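The complex appears here minus one protein chain, its other protein chains still in place.
For clarity, chains are labelled A and B in written order, and residue numbers in each chain start from 1.
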Amino acid sequence: MVDATGQRRADVAVADGAVVAVEPELEPSSDAVVLDAARCVVAPGLVDLHTHLREPGREEAERIESGARAAALGGYTAVLAMPNTEPAIDSVAVVRQVLDLGASAVTDVAVAGAITVGREGERLAPLAEMAALGVRLFTDDGSGVQDARLMRRALEYASVLDVVLAQHCEEARLAAGGQMHEGEWSSRLGVPGIPAEAEELMVHRDISLSRLTGARVHLLHLSTAGSVALVEAAKTEGLAVTAEAAPHHLCLTDAEVAGYDTAFKVNPPLRGTADVAAVRAGLASGAIDAIATDHAPHAQEAKEAPFDQAPPGMIGLETALAVSMTELADQLPIAAILALLSWRPAQIAGLSAEHGGPVAPGASANLCVIDPSATWVVDPARSASRSRNTPFTGRRLTGRARHTVYRGEPVVVDGEAQR
Amino acid sequence: MAERERYLTPPRRGVFVARAQVMTASDVRRALTRIAHEVIERNRGLERVALIGLQTGGAPLARRLAAILEEIDGTAVPVGSVDVAFYRDDIGLRPVLPEAVTSIDFEVSGRVVVLVDDVLFTGRTVRAALNALNDYGRAQAVQLAVMVDRGHRELPIRPDYVGKNLPTRRDELVDVSEEGVVLGDLVAR
Partner (left out) sequence: MSDPMSDPMSGPAADPAADPGGWPVTATRHLLSIADLGRDGINEVMRVTDSFVEVGRRAIPKVPALRGKTVVSLFCEDSTRTRLSFETAARRLSADTMNFSASSSSLSKGESLRDTVETIDAMGVHALVVRHFSAGVPWQVASWVSAAVVNAGDGWHEHPTQALLDCYTIRESIGADAGLEGLRIAIVGDVKHSRVARSNVLAFSALGAEVTIVAPPTLLPPSLAGWPVVVSNDLDGVLPKSDVVYLLRLQTERATESLLPSVREYTAGYGLTRERGALLAERALVMHPGPMNRGVEIAAELAGLPNSLVTRQVANGVAVRMAVLYLLLGSGADLGA
């Protein structure tokens, strides 16, 4: 059993959606469902800060139901649905719609609201109204809020709502036309590049705005060495800045684009070797608080376009835990990896009451059981997502969610979704 | 066997091992001289005659034949060479690459063209050469001279001038070079 309080050998008993006992050698009652966890780690369910569920609007790529099932298979008990749907989640009505659809899913579906109306970066969305429905994180993700004055006002206005504003850091004019990381590979491949500085300029700006307004800022999917250094300095300074990184940014580089496989097209783009090393170091040092999937499903037809016309994005809910464990096992103990995947993101998203542990009597029974030594090969055809756009096809990974318990219900048992 | 076949023979097919010398260098020279006389006799001189050697084995023979013709008759006949790779019927079945650039820098139309090759076997190469020749013009007549006719024809093609008729098995190889004609086998390595 591993949670934020430490690790110990114990059985976990669950009843009526809550943990009732955590003790060694519990005797199950005769009518209990027993999930075998021998040689496994029992942990609080994982929490994804960055999930594109595509509903409403892009149901051919993903639905809330299918995305949540993929999440449960990946060990998640809560996901945060990003607002770049069609229409965008920028009003009470759309928030309600997504919450309703999420109510019957196999994980919690928390909602991120848009900062601006239609994510167009021009007028503030009704932040307080949405916050009243429980929205705790706002972002225009998919693009950054370009107007610094508007972003300042959003931060000031939101600072009394007990919410966090999150930024997709990308200076749009500098990144304009870019399809991959700008550097040696983009030059060779003749593909327009997105310089690292397009991200870093906005990271720098939003850190400054956090200092100016005193408001919390969460920086989404950081991908460059410069961004990691800026966040590290902001934290040393004591600013209310948090950051996340995506699994693909801690192991894949822009060299993957050499075959023009659009599965490797993502935004922020896969960066250079030094950036990957910096992201890993940032995760180890605490500069980066969380690993978030940026699960971004796209229909196969959409991805089968020329590289510069294909939409950016990768699915990741079912591979995030395994990629993190495989890639970070040398650097971090499993408790630290789970902190990045569970309790730290739960805190950032305002979901700590229900998710992220600690696993103790009285806590909500949102749990996952991880087999740290299971090795498996990624096969997109087996994904529960409606899309197949994983960059990890054929990759051998170590570590896998074996069971997932959501509100006391075993929704995944031995790697099989139960509903 | 012409150079091209040796070059194109994949290693797995084995190597050429000589078994018997069937013509010496002087045999070849005498045969060429006889063929030269036959060409002159049959065409009543060399007025309209041109020689075209088939790349690669026939090309040097055509040049030697031309030199002998000039010695005998005092007439320098035009000599060209043709590479038939693009006309072969086994394209797509095996590697077929041109060995040399075709060189026919005289007008073919109205001439009596003597095709020259080292070995006549199935006749398919000669068929390809006839097609190639057609693209240069309409020869008045085409004749065929070969150093060795080893039989096993698969097309209705017959030589007009032959250095030596040599009965062979299908799996044997015949190698014509400066040093003469050698019969041998392909031995697996």
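In this text, contacts are C-beta pairs under 8 Å (C-beta built on N, C-alpha and C of every residue); 3 or more make two chains touch, one makes a residue touch a chain.
Bear in mind that the values here come from a model prediction, so they are computed numbers and not experimental data.
Engineer: For the chain omitted from this view, which of the shown chains does it touch?
Structural biologist: Touched by the chain not displayed, across the whole complex: A, B.
Engineer: Looking beyond the chains shown, say which of B:E47, B:D90 or B:E179 touches the absent one.
Structural biologist: In the full complex, the listed residue that touches the missing chain is B:D90.
Engineer: So one chain is hidden, and I want to know which residue out of A:L155, A:V191 or A:A349 touches that hidden chain in the complete assembly.
Structural biologist: Checking the options A:L155, A:V191 or A:A349, the one contacting the hidden chain is A:V191.
Engineer: Considering the entire assembly, which residues of chain B contact the chain that has been omitted?
Structural biologist: 1-2, 4-5, 8-10, 12-13, 54, 56-58, 83, 85-87, 89-98, 100-103, 117-122, 124-125, 131-132, 134-137, 150, 152, 154, 170-171, 173-174, 186
Engineer: In the full complex, which residues of chain A touch the absent chain?
Structural biologist: On the chain A side, contact with the omitted chain comes from 182-184, 186-191, 193, 195, 259-260, 262, 301, 304-309.
The rule we apply is simple: only the chains that are shown with their structure count from here on.
Engineer: Could you please state the distance in Å, as a whole number, between where the Cα atoms of chain A are centred and where those of chain B are centred?
Structural biologist: Here chain A and chain B have centroids separated by 75 Å.
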